[in-house]
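What follows is a set of notes on a single structure, which appears directly below.
Rather than the whole complex, this shows some of its chains in their spots.
Lettered A and B in written order, each chain numbered from 1.
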Amino acid sequence: MQTSARNAFEGRVAALERGAVNTLVTVDIGGDQTIVATITNDSAERLGLAEDRDVTALIKATSVLVSTAGDNRTSARNFLSGTVREVVPGAVNSVVLVDIGGGRTLTATVTNESVKRLGLEKGSATAGLFKASAVILATGD
Amino acid sequence: MQTSARNAFEGRVAALERGAVNTLVTVDIGGDQTIVATITNDSAERLGLAEDRDVTALIKATSVLVSTAGDNRTSARNFLSGTVREVVPGAVNSVVLVDIGGGRTLTATVTNESVKRLGLEKGSATAGLFKASAVILATGD
């Protein structure tokens, strides 16, 4: 499925935890990395989600925060560590590409002021953070 | 109510589904289109939400993904199909206006790279996707 989401990670469902309204889905994307998504129960049923089902996790670049901390001290369920591969500056925002290993890149849209404040440049050790609520799961091609 | 949200769709509450913390609200915006919102129970009570109540669904352009797929194979509860009316290019992001019928336009902020990759231009068949958690409901004027 083709979408504008800059971040699309293929994986398989590792776990499902169903609540009253929402289901928490853990997606194994390989390389010891997982992505956690909160979706409505209706969507989990409509997509026929079950363990081992192939899914793609989509995250808009605008939903991703960048952090220079080495470990996750935030409530964000998703914290993918890596190295800045490139910073593409715009008028007020920059696009930051973070190499998170395994040939994967996490893309974040960040204001130029934050790029400057964090001193982000090619090679900076950094992590991309995003909430479980920011993740959309897709099935099929 | 005047807000910066580029997307503001008037409708009425068609259904409410209450969980432990959150309520799922289905809003009928006419033309056989609905928008689903996840809001906290406290907000549902504070706004006095009930079936048939008039509400406006607000969605920031940065929360909207654009897809060229014909049907929704994602967990996004909201998938509004249409045709690209205009692409307004910026330095790193473009604003994509999607005509979703009934005189309505859905606006998405998308990186220029995605516009190029998806080949988005005036007339492209496309859909706007957003999560129920991205929707804010407003009441009153």
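A few comments on the model shown:
One rule holds for everything that comes next: a contact is a pair of C-beta atoms (placed from the backbone, for glycine too) under 8 Å apart; a residue touches a chain by one contact, two chains touch by 3 or more.
Worth saying up front: this structure is predicted, and the values here are computed from it rather than measured.
This structure file defines a homomeric complex of 3 copies, of which 2 are shown in place.
Here is the rule we use: only the chains that are shown with their structure count from here on.
Distance between subunit A and subunit B, defined via averaged C-alpha coordinates, is recorded as 21 Å. Taken in their complex, subunit A has these residues touching subunit B: 1-6, 19-22, 37-40, 42-44, 47, 58, 60-62, 88-91, 93-95, 107, 109, 133-134, 136-140.
The part of subunit B that touches subunit A in the complex is made up of residues 17-24, 36, 38, 62-63, 65-69, 73-77, 90-93, 96, 108-111, 113-115, 117-118, 120, 129, 131-133.
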